[in-house]
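Shown here: the complex without one of its protein chains, the others still in place.
Naming follows writing order (A, B and C), and every chain is counted from residue 1.
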Amino acid sequence: MHHLLPLLAALPLLGAALLVVTGRHLPRAAAETTGLVFSGGTAALALVLTLNSSPPMVEWVGGWLPVDGESVGIVVVGDGPALGMAALVSLLTVAALAYSWRYFAEPPPGHPGAFTALMLVFQGAMCGFALAGDLFNAFVFFELMSVVAYALTGYRIDEARAVQGALTFGVVNSLGAYAMLMGIGLLYARTGELAMTKIGRGLDTAAAGHGGPDGLVLASFVLVLTGLLVKAAAVPFHFWLPDAHAVAPTPVCMLLSGVMVELGVYGVWRVYGTVFAGPGGIPAADLTRALVTLGTVTAAVGAVMCWYQRHIKRLLAYSTVAHTGLFLVALGVLTPEGDDGIALYVVGHAGVKAALFACAGILLDRYGSVDEHELHGRARELPGVAVMFAVGAVGLAGLPPFGTALGKGVAEEAVGGPLTVVYVAASAITAGAVLRITARVFLGLGPRPRDARSDLETSGTGERPETSGPLRRIPDTMRTVPAVLLAAAFAVGVVPAFGGLVARSVNEAGSGGAHASVRWTAHGILLGLASTALAAALAALAVTRPRWVAAPGWAVPLRRLQSGHVGDYVAWLLMGVTVLGALALPGVLGG
Amino acid sequence: MSDAVIVVALLLVAACATAAVAQRDPARQALVLSVLGLFLAVLFTVLQAPDVGLSQLAVGSALTPLLIMLSVRRTRRRGRTKEGPE
Amino acid sequence: MNRLRLWLLAVGGAGLTALLVAACPGLPRFGGRSHPYGERAVRASLDRHTANTVASVNFDQRAYDTLGEMSILFAAVLGCVVLLRQARDEHRARPEPAAVARPVRRYALIVLPVALVTGLYVVAHGQLSPGGGFQGGVVAATALHLLYLGADYGALERVRPLAVYETSDALAVCAYLVLGLAGVLAGTAFLANTLLPYGTFNTLSSGGAVPLLNAAIGMEVASAVVVLLATFLDQAVEIEEKQGS
């Protein structure tokens, strides 16, 4: 069984290569079917492997099995979280490919399969990254994932914003990746190894010699985490995300927001747990300080910025930022419950967020606009989409029994105390913004908002539909995909065995052998209901009394920071490195 | 002896990297990058990495600057056609 | 330049500098002796009769990394082809054949075959001497573009049917993956180099699957670089915007 692990990365790549070889002579439908077959086959393989991931599997690529505990090969890890992420990635790719079925108006001349091929490479890269047990191999797949994502983001070359967003995305993420590579180089210098477990052990041995971590450990920790947090869009590394996610083609947005960003969070979990968790690494208190601080700020900034958007896809992108913050907070407390909670939250969030992007895509293709003000009341004719949008909004708020609610409840219990407020507030504000859109765009409630401060915001008007022309009828595939995704997010919370299964496999892989049980609690259900009620209240207020919730003066500088200037974003990245270093410093000084 | 060569190569790389950043005109920057690629290839060779040196020579001092030059030409040509007929 | 960015840059740059400088004392002395992984890799390479250890690491021990790397190249080329496709508001203009000075032409046409052969030689000796698929591939592909100097753009386009190179790029990726899958089908492991005899040390056919993977990479890199240069040249020379757009 374990020999099949690398195939999760290899199969989609093979599919992509075959599509390019034969692409010229294939009709479009055949190319898209091939894509679905390869991506679906990988998804099936990932699911089978996930169900067999206890006890965790390990595969040495090339058959370089360790001799006396030492190997020259690359290790691939097949434990629950790794395979679970790979399965999530694959299923979402299948959904995105199904959504884009006959969707793009204009495949490049001579390359009818190019878009599908790029999506397959994206899938393979994300699977490869999820399974990587070797730090440099993780970097390679990280970079592959980034390169495909830049190309996919800029896919609509006729759109001025799309190419600008893709370029910003490319520069910032590449710089993050190089920082990560510097960190890997430092770790290699210290330990002379590349497999994550070996590096972890090497750090511990070295620290035993001179008592605790030193500047090198701190620097490598900060640099590696910088790369991952740029991907995860933690504040202040997050600026690229709204610019890129708002402009990427809709099926790509589903993958970017649904899983790619979460893979950054997953990478932090994997790298900290295997490399830096030992006595030679970064003390737990420092990691908690760093991640909880950054996570809280990320959730706050994401939620506030989300509320003030009128560009619907940009609004959804900021809600992803806010949720990443929540994931980081739960990850930072380093408890088995926290890990279980985010695992479930990530799965539920992927379904909900992808469905919301799919609905936004329907608006874009039907009206050529994703602007809340311009579309006011125009989408009354799409009741089905309206229901899905509203359901997605309450799913985002964490209304029981959605999977997001289960995950959020478990995570809230794990973080406890005042941090619970962050969870309730961030999920309520982002969900409230989505409900506001539902009320205004799909129901036409309230007065039509007036445009203000156009120098401060990006409007969603004047966008070109992604189909050959504005759709008169919404194709069945585009309706079915979000419905299925929402149903799946619902099922995550409802199917009783699922939560237990996720918790068991997450705890088996990490958390130091401790097992936590995952179940609905009164506390979690109440908080979920509270978030939803708060979201509904905010949306109602926004529609009926827009003045009361208009942008206050202090939000203006925050919005100005999102300047769209790549130089600013690079400067913020450096600032983030400094902040991260400062937050993790006390443990190193104390050691 | 070899240490001295390494130090010189390192300093040349550092100086050239500074020049590549300081040169704000992209066409000239491409030339500086090409020289940087050359110095890096020399450095890699004295660091006993001929494989990397060779690929740096091919990629860093030929391919990348060439791509940059082509891009510069494209953007400049665009500027010209835009100004021309209007 | 806005003032906030300068402040951020100053503080962030100072922080990063401090971090990197603080790491330096912890680093092993430059030129130190402790390279555990490196020494294991050398032993493994000699066991499998591969004279160039770097090739052994690239195409045998860490061949999975190389798979990722070739996929990056493949994806980037596909991405460039897609991003630099002819947009709706652009058209192609035939460039006028430019007169090339005779010495330049003669020089280019003499160097071209030499460079091509050098590239192929470097690819073929990848597992023996420095060089290999990457380096040779880039040299061969760049050499082909001497034609642009030596003749003109039309001549280059005739010897460079892009579709063929795109296909061979993808075929090389397929070949690499199929070689890897053969290991799984044979019951060993993905990309296992155990199916072919390792041959005699220091000969062209030594190293088992290493020469095959190396050749696949050479083909991929050469075709990929040709396509890359072609799409950029196309932009620089042929594609023009329609007036008034």
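As a working rule, a contact is a pair of C-beta atoms (placed from the backbone, for glycine too) under 8 Å apart; a residue touches a chain by one contact, two chains touch by 3 or more.
What we mean here is this: contacts and distances are computed from a predicted model.
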{"item": "Listed names \"Multiple sugar transport system permease protein\", \"Phosphoribosylformylglycinamidine synthase subunit PurS\", \"Peptide ABC transporter ATP-binding protein\" or \"Dehydrogenase\", matching UniProt entry of the absent chain", "value": "\"Dehydrogenase\""}
{"item": "Partner chains on view for the chain not depicted", "value": "A, B, C"}
{"item": "Selected residue (touches chain absent from view) among A:E59, A:E159 or A:E337", "value": "A:E159"}
{"item": "Among C:G79, C:G180 or C:G199, residue touching the chain not depicted", "value": "C:G79"}
{"item": "Contact set of chain C toward the excluded chain (per top definition)", "value": "1, 5, 9, 13, 16-17, 20-21, 23-25, 27-33, 35, 37-38, 41-42, 45-46, 51-54, 56-58, 62, 65-66, 68-69, 72-73, 75-77, 79-80, 83-84, 87, 128-130, 134, 202, 221, 228, 231-232, 235, 241"}
{"item": "Where the missing chain touches chain B, by residue", "value": "3, 6-7, 10-11, 13-14, 17-18, 20-22, 24-26, 29-30, 33, 36, 40, 43-44, 47-52, 55-56, 59-60, 63-64, 67-68, 71-72, 74-75, 78, 82"}
{"item": "Where the missing chain touches chain A, by residue", "value": "136, 140, 143, 147, 150-151, 154, 157-161, 163-168, 170-171, 174-175, 178, 181-182, 185-186, 188-189, 194, 242-243, 246-247, 308-309, 455-458, 559-560, 562-568, 570-571, 574"}
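Quick note on the criterion: only the chains that are shown with their structure count from here on.
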{"item": "Which two chains share the largest set of C-beta contact pairs", "value": "A-C"}
{"item": "Rounded Å distance between chain A and chain B, as computed from the means of their C-alpha atoms", "value": "36"}
{"item": "Geometric centre distance via CA averages, chain C-chain A, whole Å", "value": "31"}
{"item": "Whole-Å gap separating chain B and chain C, where each centre is the average of the chain's CA atoms", "value": "17"}
{"item": "Residues of chain C engaged with two or more neighbouring chains", "value": "none"}
{"item": "Interface residues, chain A side, partner chain C - complex", "value": "3-7, 9-10, 13-14, 16-18, 20-21, 24, 59-64, 70-74, 76, 106, 108-111, 114-115, 117-118, 121, 124-125, 128, 136-137, 140-141, 143-144, 147-148, 150-152, 154-155, 157-158, 163, 182, 186, 188-190, 192-194, 214-220, 222-223, 565, 567-568, 571-579, 581-582"}
{"item": "Residues of chain B that touch chain C when the two form their complex", "value": "50-51, 53-55, 58-59, 62-63, 66-67, 70-71, 73-74, 77-78, 81, 85"}
{"item": "Residues of chain C touching chain A in the complex", "value": "2, 4-5, 8-9, 11-16, 18-20, 22-28, 34-38, 40-41, 44, 57, 60-65, 67-69, 71-72, 74-76, 78-83, 85-89, 163, 166-167, 169-171, 173-174, 177-178, 180-181, 183-184, 187-194"}
